[in-house]
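The complex is shown incomplete by one protein chain, all other protein chains being positioned as in the whole.
After this line comes chain A, so read on.
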Amino acid sequence: MLSVSGLTKTFPGVRALSGVDFTARAGEVHALIGENGAGKSTLIKVLTGVHRPDEGEVTYDGSPVRFATPLQAQHAGISTIYQEVNLVPLMSVARNLFLGREPRGPLGLIDFRRMHREADAALRELGVRVDVRRPLRELGVGVQQMVALARAVSVDARVVIMDEPTSSLEPREVRTLFRVIRMLRERGIAVIYVSHRLDELYEICDAVTVLRDGRVVHTGRMAELERLRLVALMLGREIGEVQGEGLTKFSGGHDAEAEPVLRAEELTVRHELHGVSLSVRPGEVVGLGGLLGSGRSETAKAIAGALPTDSGRVLVAGVPVRPGSTPAAIRAGISLLPEDRKAEGIVPGLSVRENIALAALPGLSRFGLVDEGRIDRIVDTFMKRLRIKAAGPHQKVGELSGGNQQKVLLARWLAMQPKVLLLDEPTRGIDVGAKAEVQKLIDELADDGLGVLLISSDTEELIEGSDRVVVLKDGVVVEELTGDAVTEDRLMRAIATAPAGTGDPDD
């Protein structure tokens, strides 16, 4: 259906793809996998006309093509969900869904009634219920991903490409997504699927292509590729090594009697949070469970002073923090790794080095002058430890692969040596190798007395990583799981149970 051969693409200083051959067949789900920066997104962007290849040929439906713009590719029937959600934040959900192909009335004007009705129906089919007139920006990243999905499948596509579509989705949405993918497959559509979650790949994909450093190192049937071998291929190591390391998880030993390092009391934000209280002890990892829109990110933001609260207070080591001020929260030792790294995290035009040093700058300066030597050392350490793949510390962050941008952000906050670390989807889009490294690092910090609040849509990570899980629903704490009760099953049940006082059980 869609194939490339001998594809090469270089960016200044990096060879992102070299001699790549790849074929997506009709009625087949093809997994594309590789480490952060392996070239997956670049390959997709070449396929869809975002980038122009230096060498090589793209064949679509038997004849050579070269799309000059993503729009051309779309018109030709290739529909793509890019890694970084590519929608218009200020426009309504419905407008985004129908962007460029709005239903028209008799006068050629947009028929808003019909558009809203159809948008609502399309999303409902995916199990998402939102007011389609709301601007997209007001919704969480997960819902945005679902909107992107709805958009991609509602056009008459023959190839659907998904670059990490599940990175912010809950298990329930992932099920919906898979249902949609199976439907596409039955219709004879070719699906290209990129993800770092191996379970998903084995569940849904038929074929697999493994990329490493811009080259294809393996291609074949998904079911015939053993898991360990897949990881070994990705990382370019021996199977034995991978096995030996295993996938490190948080170990989390801490003093249950210790004074909490973070205490949030009765945090209330109108329409978002209603009296949320929680505490984190030094060395403890507390998970925040709940569905999309249950108020987890809002809780983290409120604690970090990035979301103005109507009432409630936050204490770090017993000392109240001035509310509503990010600098005050940071000075008190609270660091927040935000969910939306593209809009709120990275500073794309600055270098990797400047981005890592950004928040810690005042501490790395004397009399307002920057201490370059110390910055170099810190940047060097983190780039090595987190295996940040870049042409060098002076490369612009905007040019890094998605996972590597996430690592740069993590480095920024770890460099602050915070007392409390709020992690909103910390390993989203990070490859397996680096994921273990990140978890190990967090573990080490926890041993030094750091308290961690962890939000993750990866239930497994949440369960295994957390000592306790606080479950939120509609902005209210509905349950707290401790000790042996921290299991996936209990979490699911807590989420499913309606809290007292709320009428609608499946909202």
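Here is the rule we use: contacts are C-beta pairs under 8 Å (C-beta built on N, C-alpha and C of every residue); 3 or more make two chains touch, one makes a residue touch a chain; residues count from 1.
Just so it is clear, contacts and distances are computed from a predicted model.
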**Message:** As a check of understanding, state which of "Sugar ABC transporter permease", "Pyruvate dehydrogenase E1 component subunit alpha", "histidine kinase" or "Thiosulfate oxidation carrier complex protein SoxZ" is the UniProt name of the chain not shown.
**Reply:** "Sugar ABC transporter permease"
**Fill in**
Contact with the hidden chain, among A:17, A:346, A:379 or A:423, goes to A:346
**Message:** Touching the hidden chain in the complete assembly: which of A:100, A:318 or A:368 does that?
**Reply:** A:368
**Fill in**
Considering the complete complex, of A:359, A:400, A:470 or A:494, the missing chain is touched by A:359
**Request:** Specify the residue from the set A:169, A:262 or A:330 that touches the hidden chain.
**Result:** A:330
**Item:** On chain A, residues whose C-beta touches the chain left out of the figure
**Value:** 50-55, 66, 304, 306, 326-327, 329-331, 336, 338, 343-350, 354, 357-359, 361-362, 365, 368-370, 412
